[in-house]
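Here the complex is missing one protein chain, while the rest keep their positions.
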Amino acid sequence: MLLIPCPWCGPRDEAEFHYGGQAHVAYPEDPAALSDEEWARYLFFRDNPKGLFAERWSHTAGCRRWFNAVRDTATNEIHAVYRVGEPRPVIA
Amino acid sequence: MSGQPYRREGATGRVLRFRFDGQEYEGLEGDTLASALLANGVRAVASSIRLGRPRGVYAAGCEEPNALVQIEEPFPEPMLQATTVELYDGLVATGLPGQGRLADRPDPARYDAVHAHCDVLVVGAGPAGIAAAGVAARAGARVILADERPEPGGSLLGTAETLDGRPGREWAAGEVAALAALPEARVLGRTTVLGHYDDNYVIAVERRTNHLGAAAPAEMARERVWRIRAKRVVLATGGHERFVAFAGNDLPGVMLAGAARTYANRHRVLPGRRAVVFTTNDSAYAAALDLADAGVEIAAIADVRQAPGEAWAARCAERGIEVLTGHVVTAARGEGEVSSVETAPRSKTQGAGGETREIPADLLLVSGGWSPVVHLFSQSGGTLRYDEGLGAFTPGEARQAVEAAGFARGVTTLRGCLEDGAEAGRRALSAAGLAVPSEIAVPAVGEEPPAAPAEHLWLVESGDYGTHFVDLQRDVTVGEVLRAVGAGLSSVEHVKRYTTAGTAHDQGKTSGLLTSGVVAHALGVEVAELGTTTFRAPYTPVSFAALAGRDRGPLHDPVRVTAMHEWHVARGALFENVGQWKRPWYYPRPGEDPGEDMEAAVLRECRAAREDVAAMDASTLGKIDVVGPDAAVFLDRLYTNMMSTLRAGSIRYGVMCRADGMVFDDGTVIRLADDRFLVTTTTGNAAAVLDWMEEWLQTEWPDLRVHCTSVTEQWATVALVGPRSREVLARLAPGLAVDNDSFPFMTWRDTEVAGIEARVCRISFSGELAYEINVSSWSGLALWEAVMASGEVTPYGTETMHVLRAEKGFPIVGQDTDGTVTPQDLGMEWIVSKKKADFVGKRSFARADTSRPDRKHLVGLLPEDPGVLLPEGAHLVATSSLPEPPVPTLGFVTSSYRSAALGRTFALALVSGGRERAGERLYAPVGADLVPVTVTSHVLYDPEGARRDG
Partner (left out) sequence: MSPRARTTRPPGVDLPDHPDRLWSPAEPKRAYDVVIVGGGGHGLATAYYLAKNHGITDVAVLERGWLAGGNMARNTTIIRSNYLWDESAGIYEHALKLWEGLEEDLGYPLLFSQRGVLNLAHSLQDVRDSVRRVNANRLNGVDAEWLTPEQVKEVCPIVDISPDVRYPVLGGTYQPRAGIAKHDYVAWGFAKAAADLGVDMIEHCEVTGLDVRDGRVTGVQTTRGPIAAGKVALAAAGHSSVVAGYAGVSLPLQSHPLQALVSELLEPVHPTVVMSNAVHVYVSQAHKGELVMGAGIDAANSYRQRGAFHVIERQMSAALELFPVFARAHVLRTWGGVVDVTPDASPIVGLTPVEDLYVNCGWGTGGFKATPGVGWCYAHTVATGEPHPLNAPFSLERFTTGKLVDEHGAAAVAH
């Protein structure tokens, strides 16, 4: 049960959140212009690093807002949380 | 006390009666089952799992490897350690031969869970824990002090030490009582911390009524899980004593030295009359002396070291106790229990000379050293390092805000533990941002003799390792460990799995390090290099029921019911679970015996809807308000069809796909105003659709000015269906013009129905003239009762709804789709906009797989025998006889019903290239038969849509 610092509500139990996978995967500007390979990449391929991962969470049982976090998938330590639209913070 | 021959003089407490293995015994309040059995001279408590050897009490706490019992009364509970079962009047237990037994009746007890937050959680109320908690709590920190035993004191309970002149037990009780009185401190006794998770999330279980036996109050939770979030954790978890592997080290009468000391001091029980002590370190001397003072004859102390501590040797000499230095115990002997102990100089076991001695004794106390309890520290992610001095693993680097204190960190003296605990308390204060007191008084304790170094001995060498046990509970011997190593295994994890050592009820608390030691010995490497197996939660076993807590039966998952639910219940409806909702499935005609079956009820309900008038509670459909200047643009992007062209006052059916092009949900979209829509979803998908909308809005299109709100619970909905629905509605809503021109199909009107403010929608999921009347949930029951008042409207449930829509070929998402179906597969090309540049899923329709001609299409099936009902889930093949498997399937039946309107059975199916197969005969294997069916359009009733206007 992680303690996730919601940027709007403060630290809350993981059970209050919904996971959204990799962050910063934009819906393509013009899907029709993509090749099947490129479209497949958008649909199905997400990064799966062992280490720092910028990911999305939604505080579904709280403010219901989506936000991003940088978490280390090897340790589960959350290094930063930030609002949608903000750039991924640089973690030293 | 004559019934308790091994009870020391001066024991006090209420006499308790209990039964063990069919024998009646007496014990005293404060006993554990183990101490009471020892007081009664019961040596063999259980028998071993594989070899059937008798086994006695070995330890005095949760590390006990041997004395496993089954509780029979007051309620059966499998496999507990006699050392952790508090004695109560009426306890009935039996010794276990390896397997516990579950009750054959439901557990009547209650279980619960609570959340708690604190600045510092202190685990263990021994000297270090009490010191840490005291310092932190007195300075105002929010403190939780948890201890697994019924009373505080930890190691003090087993010794005869004094603090500030008071016996240890009394000191601990006083300190903890004072602590508990502080407003921000909480003391949890009988509470075992089981697991230490990320972000200092700590799980403990409190045993609240177990010790009360049959007197336990029924309303009180028997066990309660504590979910604790701590800013800082201090692990003052003490240590577990280890034994040494030698021949016969499992015989009843062999016991850990510290455990024997605990029985003598805390329980005033003598575990034997004449003892030999076998040790690798100083600690067993204190035990030997306490036991000698209590009246046990100490025949000899075999100390593997050449130079034991001088002070201890002197004390032994004072009492005339013989100390055999450089000696080991080579064997414990006896029939079913220890009657003699063989000692020899260690050099002899290593091939050199020396005399063996056979010493008569009924008790053999063993100390192979002490291991800090590092389980929770390891679970928290901290590293361990091997401490050469202790011959054990101690906490290394922490990964969270957690530290060990006292012996758990390897501090061996009482004074040291008290000081260490106090320091941990100070650090917790500064971490919590509280003022740290400069002076902290540590209680005065007696002088402890200077410690002589321990010598680390894992096993006594021998030519035969057949009874040198390493894991008593799993009957694993040194011989088997050596065999595993000989088979090529060099990892302790492999050896554990090969031999099963460390996997029993005690999870290797006494055997884990010993196994590593023996493996290291065999491989000729250092234990430090080899490491141990992983420490996994729970620290001690925890009941399933405690973890399940209250989340059982109706509370396992919330039950959702509509505003009209009571009416349905009173009318005798049968219910279907749809998501969390209870929906009326069908309404058997009341007052008949035997009651109407589902088939008859559904045919009757269908007939009413098609020929007369019927009503369904449709309140469970998901409803979402979509509001804002960009609401129309937003819906255009999510639905496959165009929503922005919908006029206020009108309604449109829509389908949503996932980005992969597969149908996700469907429903109606009502345009309330230019900037306001109400969309409906399927019952099961309501939350998912709202989440879907929020996700797109917030993460992809934050520029869109749209807000989405769930209003599912705010509205109650009655679907009024059938050729006579108009006349019923007209009566209920005299202010509403109900003719087709004034109130056309796919429009809505605000009005009053039965005097209730309502929104009426002209939509139909049956193909009949129909209205959906929406009112505030508060008025839902009143509306429903008004609709039903005339007695001419037939209530119908989900089954009839399914039949009616299937006759019209309307798919149910989740029944006629399975996440692999596109709108085109459903025959809904018409709903996929060609005009819109893009919508979610559009690009996927251009992939190779979505344009395959052999995709499965939704079709109708007519069994050639109109009386045959195909089972839903039946598959379809092309041949009239089945070839050998594997037989390729052409598709399967998604929906199948008897139709009153068609006067026959029919089905919907997803069939490969199905639309091209109209008129083709296929076969459905049903049991041993192949049922011939004809493929047809999925719209079987009123294909021209003539009935919707009445």
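Some points to look at:
Letters A and B mark the chains as written, and numbering starts fresh at 1 in each.
Just so we're on the same page, contacts are C-beta pairs under 8 Å (C-beta built on N, C-alpha and C of every residue); 3 or more make two chains touch, one makes a residue touch a chain.
A quick note: this is a predicted structure, and the numbers were derived from the prediction, not measured.
Considering the full assembly, B:Met79 is the residue among B:Ala11, B:Met79 or B:Leu704 that touches the omitted chain. The chain omitted from view is touched by exactly one of B:Thr356, B:Thr383, B:Ser430 or B:Asn577, namely B:Asn577. Contact with the omitted chain, checked across B:Asp104, B:Glu355 or B:Glu592, is made by B:Asp104.
Interface with the hidden chain, as seen from subunit A, comprises residues 1-2, 13-15, 18-19, 21, 36-37, 40, 43-50, 53, 55, 71, 73-76. In the full complex, subunit B touches the omitted chain through residues 20-23, 42-44, 46-47, 49-52, 54, 75-79, 95, 97-104, 106-107, 109, 113, 195, 197-198, 201, 203, 225, 227, 252, 336-337, 474-475, 483-484, 486-491, 493-494, 497-498, 500, 503, 505, 507, 534, 536-538, 541-545, 547-549, 551-554, 556-557, 559, 576-578, 660-661, 814-815, 818-820, 844, 847-850, 871-875, 877, 882, 884-889, 892, 894, 925.
The rule is short, and it goes like this: only the chains that are shown with their structure count from here on.
Rounded to whole angstrom units, the spacing between the C-alpha centres of subunit A and subunit B is 27. Taken together, the subunit A residues at the contact with subunit B in this complex read 1-3, 13, 18, 20, 26-28, 30-32, 34, 36, 39, 42-43, 56, 58, 60, 64-66, 75-76, 84-85. Contact residues of subunit B toward subunit A in the complex are 197-201, 227, 229, 381, 399, 659-660, 691, 694-695, 698-700, 702, 837-838, 842-844, 846-848.
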